[in-house]
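Note that one protein chain of the assembly has been removed; the remaining protein chains are unaltered in position.
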Amino acid sequence: MKKRGKGIACMFYPIGFTSYPNPGSAFVKVNQDGTAVVFTGATDMGQGSTTVLAQIAAEELGIRYEHITMVTGDTEKTPFDLGSVASRVTYIVGNAVKRAAHEAKRILLEVAAEKLGVSPDGLCAGDGRIYIKGLPERFLEISEVARIAQMGKGRPPIGSGSFNPITTFLDPETGHGKPYGAYVFATQIAEVEVDTETGVVEVLRIAAAHDCGKAINPMLVEGQVEGGISMGVGYGLFEEMVLDNGVVKNPQFTDYILPTSLDMPEIRVGIIERPEPTGPFGAKGIGEPSLLPTAPAIINAIYDAVGVRIRELPATPEKILKALRETDQGKA
Amino acid sequence: MNGSAIGVSRPRHDAVLQVTGRALYGDDYERPGMLYAKALRSRHPHARILKVDTSRALKLAGVKAVITAEDVPKNRYGFTHLDQPVLADDKVRYMGDVVAVVAATSWDAATEALDQIEVDYLPLPAVFDPVEAMKPDAPKVHGDSNIVSHIKIRSGDVTEGWRISSEIVEDVMRTQVVEHCHIEPHAALAELTDDGTYVIWSTVQRPFLIASDLSRILQYPMNKIRVITPAIGGGFGGKNEITIEPYVCLLAAKTKRPVKMVLSREEEFCGTTVRHPYIVKYRSGVTKDGKIVARQVEIISDSGAYVSWGESTLSKASIHAAGPYFIPHVRIDGYLVYTNNSIGGAMRGFGVPQVGFAYECHMDNIAAVIGMDPLEFRYKNLLTDNSSLPTGQVLEFVTLRETVRKAVELVGWKKEVEWE
Amino acid sequence: MLPRTLYIRPSDLTKALEALEEHGPGARVIAGGTDLIPSMRARTQLPSCLVDIQGLGLDTITRTDGFVRIGAACTFSELARSGIIREMFPVLREAASAIGAVQTRNLATIGGNLSSAVPSCDSAPALYVLKARLTLISLRQQRAIPVEEFFQGPRRTVLAPAEILAWIDVPVPPDRSGSAFLKIGRRKALTLAIVNAAASVCLAKDGSTVEDATISLGAVAPTPLRARKAEALLKGCTWSEELVKEAAWVASGETSPISDIRASADYRRELCKVLVRRALTHAWKRALGGDQR
Partner (left out) sequence: MKRAIILVVNGTEHSVEVQPSDLLVDVLRDRLRLTGTKKGCGTGECGACTVLLDGKPVNSCLLLAIRCEGRQITTIEGLGTPDSLHVLQKAFIDNGAVQCGFCAPGMLLSAKALLDENPAPSEMDIRQALAGNICRCTGYVKIVKAVSSAARTMSGAEGGGR
């Protein structure tokens, strides 16, 4: 017989390293044609951070996204970054890029202010232009301003920026302190179907509601959530590296089971946006948190479906069937 | 504003290169005259190394160099504890420990040479169960105790918490060893340029950490170490620390030729870090109306043979072990324990998936005991704006309730929920 | 980085047999290679010479009087796609589709799957219940044996050195019969069976008496097996859910599974009961359906 159930799991997760300073930094230069190059040590291993950082730079500079070039992942060519870890790049390096871009923009605004006869604070940058706040028809092209700044005024529009969230170490006896700068939150609900004769679980659907402050790039945020869920499905149901007296018994994908396209449920992602005041344009992070609630939501859904509680991951069909039999015997 | 770059679903900046097969990953790089490196790993989970003889291997056609611990200027690394050798010297402490690395003119020659390296071991008693390892008479992996660290978090007074509870619920949960399984294996290529700079192409998440670790291991200035990250085929924490980079650098220096090393899938499983397996004990007290008033947690984390990221992982796990709930009385104890198992490292979630699984299943168990709907039970106890955590940190903005409502909106719940 | 070996691509079957003979016991036949190549990579097989049997005409599916002849070098994709197989032996199509993933099925051959003789081999249970016969050919002789006489143990068959499994003859099932294959692995694709099972049912003219039934199970013994006691229990009886359940219990008792990294022996025995019952029921429904075998 197949039985269905639903399970819920909530989580909170911090952005950035625990307690240790974990700065990110960036350089920005605006070329005299109005294009720009961003230099940062942050590395993209697939999560999409370089794209997000380019969007942040584009927004801050008011330059089109297509006109931003990213130089990343070269310790000789870029300023320091702690690394693509701890879900920190959007929040920390994003802030560093924003600050560096802001510094470069300040030079552009000052040069434009002189031409437009207003104070730099009365100017905005956007759409490749610098214009008077509230009077977008009075503008200068950034390319022109950049050329004047560099070749006319002798002030190349460059900037540098760094960011480090304010954290403290924990008291060794009480564990008290402020180890993180920002937190994200999430809830996932899983719906499963359990075959009571074989213990085989099919995850039918997962709803994932994640707060990330502000989704700089919603498609990439969804991608992180969907990918995290697949890792969570693996963690909950399939994956286990078996060690026997220190020897790995399954050092191949033959017996280390990852989810395939057929093992993944329908996923519905909901993004919650409540801007984080200390984040770049309100953004926080999403990388790690996405996988967190999946396994417990599935395990709780199994419990809801068939009344058995799996206390050791992964919840293999064999463990579920064994628990079912024990429950049956308990009832008899 | 029109044309804003924020909130826009831009495709990845390098997607065109990726989908056309033009993106270059670690193993896609090559340099003229490049050699290929393979590692010889331990045959025992715990043994003293008596002798390493590489002379026969060096005589093989195509073999250009073999390095052992003697070749490493500073043979220890680690983030919080400098306990891990680049190449095993006094002992091997798990099956993944590397004893020697060969550079040869082909993968085949390097692989064949491994069989010709003779290592004399004196097998030592080993320990694989972290609970056993905590006992005073257990075989010691390092020094005189296997307990590396004890993380404590105290908030309120749990004794008072138990007193005011109407129900106390206990659970023990275990999590398994998990591998990152980034589909791209570790790959690194090093070249020592004419001006004395090491250029290293390596698929790592933290190029600057690799550079600073290399600087210390090689005793070489950082301005002469350049780490470049090519396209990276996934990381998830598995490419977080130094692994094969010292080998290719040392071999490049020894042979004066570029050296490349790529791990096999088997080595990814046997010789790189994993997600720590945890044993987690929960004890929670609740009042009749479903408020959690006390929670005690004990975590035992199997660090494996070295600390690597074990202490910081456990710290993060402990900080979050009470879950996203407001609980006045909390006591958390985390223990990190050496064993002769694979090394626990950084992996997506960094300790929190383990406790997250445990606390969320524990929450359902409590709900069952007090006869409350699991969603309503959570909703009642969730952190809200300006809640404080067991660390004393106050969270100004908390969107947990919004996420619960959103999830229910997306797939519904078992019953109609009335939101407070 | 495979161990070095010789490679021979003969132009016909006789030349292939000659090559095997000439190169002695170190020579191995290669068809799809999906099992052999990883074994060579792991150094568990070190053939001195590979004799390629692709392109020798052993990859066809032909219908003859009373049976269908399947070339041993026929891939699982070809089997799954074949109209003849789909129409006549859905059980074999189910088994073929359950193997690996698309990439594996495009290379792996039915002859290779059988010759590798791993206990979890997916094609064997289907061929058992179809009562297939295998033709083995060497330079000296050609012999045909029932499929269940082929296996001797894990990775061991009756194939003599320099003998090739050439083709498989599958008799056309009688009227009022049906068969089905089921597999439980650890995920839905790209997985080895924890247990696989096939069953066939042939009903008497009355439509309710079991005239004949065959049950086969894989991954629960050193070789794929026939659950003969369970079959005997069914024969001549009137179909009922109770009867099938009992047969499934009996079948499970006929197995001798081991505990390994994929599952425990106990779990495998439990799965046998479920899979046999389900496979029999499915086969019975097909038998009732008349032309849908």
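Going by the order they are written in, the chains are A, B and C; count residues from 1 in each one.
Everything that follows uses one rule, which is that a residue touches a chain if its C-beta (ideal position, glycine included) is under 8 Å from a C-beta of that chain, and two chains touch if they have at least 3 such contacts.
Just so we're clear, the structure is a prediction, and the values are computed from it rather than from any experiment.
The undisplayed chain touches these shown chains across the complete complex, A, B, C. Between the chain not shown and the residues C:15, C:69, C:155 or C:188, the one that touches is C:188. Annotation: of B:141, B:181, B:259 or B:407, B:181 touches the absent chain (contact as defined above). The hidden chain makes contact, of the residues A:162, A:196 or A:252, with A:252. The chain not shown here is touched by just one of A:46, A:157, A:199 or A:282, and that residue is A:46. Listed here are the chain B residues that touch the chain not shown: 9, 11-12, 14-25, 27-28, 180-185, 231-236, 264-265. Residues of chain A in contact with the chain left out of this view: 45-48, 219-220, 222-223, 226-231, 252-254, 258, 260-262, 264, 267. Against the chain not shown here, chain C presents residues 1-7, 9, 30, 33-34, 37-38, 40-41, 50, 52, 54, 77, 100-104, 106-107, 188-190.
Simple rule for what comes next: only the chains that are shown with their structure count from here on.
Averaging Cα coordinates per chain places chain A and chain B 19 Å apart.
Annotation: 48 Å between the Cα-based centres of chain A and chain C. Averaging Cα coordinates per chain places chain B and chain C 43 Å apart.
Touching of two or more other chains is recorded for residues 242, 250 of chain A.
Shown for chain C are the residues in touch with two or more other chains, of which there are none.
Per the touch definition, chain A reaches chain B in the complex via residues 6-14, 17-20, 41, 43-46, 48, 50-51, 54-56, 58-59, 64-65, 70, 72-76, 80-86, 126-127, 170, 172-180, 183, 185-189, 191, 205-211, 214-220, 228, 231-232, 234-236, 239-243, 245-248, 250-253, 256, 258, 268, 270, 272, 274, 276, 281, 287-289, 291-293, 295-297, 299-300, 303-304, 309-314.
Across the complex, chain B is touched by residues 1 of chain C. Considering their complex, residues 107-108, 111 of chain B touch chain C.
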